[in-house]
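A single protein chain has been omitted from the complex, and every remaining protein chain is retained in its original position.
For chain A:
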Amino acid sequence: MAFVTANWNPLGEAFYRKIELYEMGWNLKDGLRECLVAAAPYGGPISLLKGHNRRSPSARPQLEIYSSSGLPLASFPWKSGVVKQLGWTVSDDLLCVQEDGTVLVYDLLGGFKRHFSMGNEVSQSQVLETKIFHSPYGTGVAILTGALRFTLATNIDDIKLRRLPEVPGLQGAPSCWAVLTQDRQSKVLLANGSHLFILDNTACTPVTPPGLSPQASSIVHMCDSFSYKYLALLTDSGHVWMGTSNLKEKLSEVDTKIKTPPKQMAWCRRPKSQQPSAVVMWDGLLIVVGECKETIQYHLDDDSILVPELDGVRIISGTHHELLQEVPGACEEIFKIASMAPGALLLEAHKEYEKESQKADEYLREIKEQSLLSEAVRQCVEAAGHEHEPETQKTLLRAASFGKCFLSNFPPEQFVSMCRDLRVLNAVRDYTVGIPLTHTQFKQMTVQVLIDRLVYRKLYPLAIEICRYLKTPEYQGVMSRVLKHWACYKVQQKEESDEVIAKAVSVKLADAAGISYSEIATKAYESGRTELAIKLLEFEPRSGEQVPLLLKIKKSPLALSKAIESGDTDLVYTVVMYLKNELNRGDFFMMLRNQPVALSLYKQFCKHQEQDTLKDLFNQDDDHEELGNLYVKASYKEQRLEARIALLQSAVDEYYKAKNEFSAKTTEDEMRLLRFQRELEEKKGELLVGFSLHDTMTTLLSVGLHKQAEQLYKDFRVPDKRFWWLKLKSLAEKEDWEELEKFGKSKKSPIGYLPFVEVCIKHHNKYEAKKYVSKVTPEQKVKAHLAVGDMEGAAEAAIERRNESEISTVLSRCSATTDHLLMERLNRAKATAVKK
């Protein structure tokens, strides 16, 4: 505790410290020499490939995966091609890029997940160099091929290969290159001698970093910062240039005075730090450069690698694992020698208090006089977060807690959450877990991701424990995610029976919210346990999730009925379309037949997409009625008359089969009518085809083709009434009163004579109208008289019939001035009618 600052080194304004995280648990004979090594950021796992250049089948290279503390997670002989590069994805998957451009993906326990190729061009010209990078879109792979071209995949989970343009004048491999993320795009920055180029999708643009010292003839190393915002270049003259990654601004330039090319370079900058700083590593030497001329030098005993982190650099060697970082502000304030910062005073006060010395009060007074006590508490809490040793953490937190006693209204959240966070962090930093996260990293990565990482390592109990301890809200589903992973793992345990597993899973998962049983079932199916999968699916409440898997495991009838039960049409469609492609037609139709909902949906689809299929469907069902309707419908789309009649004939046949004589007869009539219309069209030139019978007759009558109209009247057994109405209207329209009169007398009108009266009036011929009034039946007499405006006649008729309502009607039409007498008579008649 007393020597917190023992490992501090000043650089410019700031201090840097190197903390030992672990003594490595692995037992490597040759350290990291001649190994391909990759370590995942955020304290992730480390992978080693020993002797990766060995090609003889007798001595295969060995791929090993360790936790950050060096505990073995997996180890297996490498049987695939020559590996050029190892790397980790953001979700802790191991990527192995082979010489031929194939990328193999393993999980961190060495299980093979999948592989993908970086394209033909890469496999032909072979991989020269490759880099695995992280961008906001995920993990990407960049490859420099033997043909000196770059191929890029920005996100390996959604592979879109991009081949970047050629670099002019590039003869051999560039001296160094890096992948930058700018303007939401991944670009390659490369150095060819002293020339720098930026390659994006379309162009290769030469760039010059501002203020790069002129002595340099070549850039030998480059790296971008964890946040992609900054870039560091190392020249052959030993200068490190640091600036923004868009090459617009220079931050500093430092001479390392070493001209040999380094092994590795990395940014070592904490967020919000004032000073840019990078770490350069040579054999046995590590230099930290910042803004000032001075540098910090560390001696290295062993072959090491640098792992850049959000707030520092981890240094992994054959025996040790260390963290190099700029000392966080709060820690510096408190622990700097002779610091008078409030935090430092509070810590001192607390120490005195524990010694039961009155000096405690003096210190406190001093802080309080400047009214900086809350600041002091805050500092102590923050510093605790940045300290690695639990003892130091405790001391700081106790000091903070002590200070809090003298404050009213100090919000407790920060203190409480820091205590919780530290508890979790100390748990995962434990040697057996081996995730050396700093507090800054933890906050950046979030609890959810940390839980995921634990789950990947199958540390389910710890994950659950953390969830419970941090009281993660249900809706974030962290807990259920852990349970789901556990269940997925569980179903792969071959030694237990389906029943036992299904029961175990359902019991554990029962009351957790948002569990997707279908995902677990998928896992079960994938590991060859179809029956278990079906059992598990029974627990799935959402049909939308059940159905796709049921289809996949070839339980299509079950899938179809589940889909229908759900009432979700979309889902039914999904199944139907799947079945359509999967089954032969007969089976498909049979299956639909048993499911009316699915059938009607499919019919809808066919109506627009596949008319013929619709016919087949009806045929299979012997649904002749519908077939007939289908033909009738088709006939209306048909322009050519012959084809139209042919279709109608098919309809007639179907209607007969359906024993629907009425429709059949009507359709036959229609065919007859069509033929008749065409004949007339040809002869007389009247447009008729497609008219209804009624309209045809109207047209015929209006052009004076009475004979033909009569013929239709007889042939089609048109009701008399209709024909009379038709003829009456058309004659009146033509104002052919003579013909109308003749027609009226031809026989007794089936529609009576009131229509005659009305039609004449409609055409303003009162004279003609009067002719028919006498013929009107007694019931309609009043109406007829009124229609022609004969009030007296109407009154006469009404009185004769002694009908009260009719009398009233007439009365209402009389005007008081002219029909005075008439009204009197009517009123009298009305009175008697009422009496009766």
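Basically, a residue touches a chain if its C-beta (ideal position, glycine included) is under 8 Å from a C-beta of that chain, and two chains touch if they have at least 3 such contacts; residues count from 1.
The criterion applied here is as follows: contacts and distances are computed from a predicted model.
Novice: For the complex's missing chain, which UniProt name, "Vacuolar protein sorting-associated protein 33B", "Superoxide dismutase", "2-(3-amino-3-carboxypropyl)histidine synthase subunit 2" or "Phosphatidylinositol glycan anchor biosynthesis class T"?
Specialist: Matching the unshown chain against "Vacuolar protein sorting-associated protein 33B", "Superoxide dismutase", "2-(3-amino-3-carboxypropyl)histidine synthase subunit 2" or "Phosphatidylinositol glycan anchor biosynthesis class T" yields "Vacuolar protein sorting-associated protein 33B".
Novice: Tell me which of A:29, A:79, A:184 or A:608 is the one touching the absent chain.
Specialist: Per the contact definition at the top, the residue touching the missing chain is A:608.
Novice: Out of A:302, A:366 or A:625, which touches the unshown chain?
Specialist: Reading the full complex, the residue touching the unseen chain is A:625.
Novice: Where the complex has a chain not shown, which of A:416, A:577 or A:643 is the residue touching it?
Specialist: Of the listed residues, the one touching the omitted chain is A:577.
Novice: Among A:251, A:597 or A:646, exactly one should touch the missing chain; which is it?
Specialist: Residue touching the absent chain, from the options given: A:597.
Novice: Of the residues listed, A:100, A:255, A:568 or A:804, which one is in contact with the missing chain?
Specialist: Only one of A:100, A:255, A:568 or A:804 touches the chain omitted from view, namely A:568.
Novice: Which residue numbers on chain A touch the omitted chain?
Specialist: Output for chain A: 475, 542, 561, 564, 567-571, 573-574, 577, 593-597, 600-601, 603-605, 607-609, 625, 629, 632-633, 636, 662-663, 666-667, 669-670, 690-695, 716, 718-719, 721-722, 725, 751.
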